[in-house]
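Taken from a larger complex, these chains appear in their original positions, while the remainder are omitted.
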Amino acid sequence: MEHSIKNSKTTDLTRRLLETYRRHGAINKIGEKNLPSETSVVELLEELLTLMYPGYHGRPVERHEDPAELVERRLGRLEGLVADVITRTLNFCMHGEGACLRACAQPQQETVAPGEPTEAIDDLALRMTREYLSGLPEIRDLLALDIQAAFEGDPAATSTEEVILCYPGVRAISVYRLAHPLFCLGVPLIPRIMSEWAHRRTGVDIHPGARIGTHFFIDHGTGVVIGETTRIGDHVKIYQGVTLGALSFARNPDGSLVKGGLRHPQIGSRVTIYANATILGGRTRIGDGAVIGGGAWITRSVQAGATVLPPPR
Amino acid sequence: MEHSIKNSKTTDLTRRLLETYRRHGAINKIGEKNLPSETSVVELLEELLTLMYPGYHGRPVERHEDPAELVERRLGRLEGLVADVITRTLNFCMHGEGACLRACAQPQQETVAPGEPTEAIDDLALRMTREYLSGLPEIRDLLALDIQAAFEGDPAATSTEEVILCYPGVRAISVYRLAHPLFCLGVPLIPRIMSEWAHRRTGVDIHPGARIGTHFFIDHGTGVVIGETTRIGDHVKIYQGVTLGALSFARNPDGSLVKGGLRHPQIGSRVTIYANATILGGRTRIGDGAVIGGGAWITRSVQAGATVLPPPR
């Protein structure tokens, strides 16, 4: 008796849940095999980090191993992973509602119209993959400068090893350096899944669309937010809790937000921004060499060389 | 020789550690089989998220699968998991010192006196489980509105898929929506283990006791804290680092803190609170449509429609 009552209740609940699946179709994906999975993107990211920091990330590299053979093998594996993830994502966006293709609306990218034959997508994915991989040596050059900046910028840093193993800011910047070129190529979703993986592990949220110069150092890092259209010069140092964000949002005639446009600040070179400062707005420029005190709320430009401190209490 | 010296030292150390087990019994649990494990709560939470966002969470759902059969099977599995976790937790609280039952001191819940026979606990756990599960369709309705708010509220959002896959604020709110009804039913500990799991993964700390309206959006999210007795209206948007907290604490005559009472602010509808603002106190009300600037420190009420900005520097 109890059993049948339970069953009828469950069935009623099942029916009500299925109705919500129909009512809110946008928040379920049934029968959609191409949605990029976080697992596959994280696997790819781990391979990339292993190639960037051999012996630090991934398994130890033995003394008797041939580095050339190792790199060749890893690159081969990477090409497969990158091409697969890009192909699935492009297919997903083509055959879905196409909404996520808005991410591609960057000047530098090739576009594919929804409904394009699968062959064209495969070709595009392969071209994107090769272009992406060919930039990896330059990314390593950039990472070397970031690590130098971290070691030189923090008196508590005792060695390069400590900086690579223990600095969440270094990890977040590393993932940004690896995600940004994918974003520029017009690959949808993948760079954001990468940056969110770094955000979860480090508390540092760098949108892959931001443009960041060399020798960038984020200390401690928890709570840092760097928005999509932020530009940052060279030798910039920021501390935990700093926001480089949008101030307010332009709206279309129908009340919806205008997507696109410069919404985030532009930071010059050799700028230091202390903990928990909030700098907002696409017209806000922080001049070269400026110092922004902790907890500051900045919505207007700051001249080069200026120091902004809170009012005395 | 070395061996025996080591043994005698170890034995002495063992003895000294065992003494601390006796001295500080509250921080060990030996022979306590009912302490709810984080693993079981996380397993439950993953099942709930899979039911809420099929195809996004958990394994992909194939095109040929029958959604009705899938939901029915998942609900059956969930009923077992929820009932087991609740039963263990109630047993733990009954047979322990009962201290954690204070969490149950909510108007809407049934109570069981310590020492109650196990059958009564099993029955109560089953009733709680069914009441909880029967509310899941309404939770999905709420989640659909939150996701709409996130997509409409962030110009950088390119698709619903990106919002569900990449927005930590959306994940934190999802876990809150799933934990809050358990809290209201008077289930001890479990909703807090859920909210802390979300806190660890997202940096967003929402106490399951808070009451939050529809279309709630938290952008970036790291460092957000929403206290136990906070109330939030509809269409509210908050940014990373915002605290809705307690100001100071009333004390009992013996100096211990009064537990219970309204300690956290009440936020109206259509309020926007920018990064790192701190709003404290149970008598602090933020009126409808108000805008609170970044880094603000608010301990008094703010009128509807007002904009609070920091003093110029």
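Residue numbering begins at 1 within each chain, and the chains themselves are lettered A and B in the order written.
Everything that follows uses one rule, which is that a contact is a pair of C-beta atoms (placed from the backbone, for glycine too) under 8 Å apart; a residue touches a chain by one contact, two chains touch by 3 or more.
As the structure is a computational prediction, the values presented were derived from the model and not from experiment.
Colleague: All chains are the same sequence, and 2 are placed; what is the full number of copies?
Modeller: Altogether, the complex is made of 3 copies.
Basically, only the chains that are shown with their structure count from here on.
Colleague: For chain A versus chain B, what separation do you get between their C-alpha means, in angstrom?
Modeller: Distance between chain centres: 27 Å.
Colleague: For the complex, which residues does chain A have touching chain B?
Modeller: Within the complex, chain A touches chain B at residues 9-11, 13-21, 23-24, 26-33, 35, 37-38, 92, 96-97, 99-103, 188-189, 192-193, 195-196, 199-200, 203, 205, 207, 209, 222-223, 225, 227-228, 241, 243, 245-246, 249, 256-261, 263, 276, 278, 280, 295-297, 308-311.
Colleague: Chain A touches which residues of chain B in the complex?
Modeller: Residues 51-56, 60-65, 67-68, 71-72, 75-76, 79, 130, 133-134, 136-137, 140-141, 143-144, 147, 152-162, 164-168, 201-203, 220, 222-223, 239-241, 274-276, 293-295, 309-311, 313 of chain B touch chain A in their complex.
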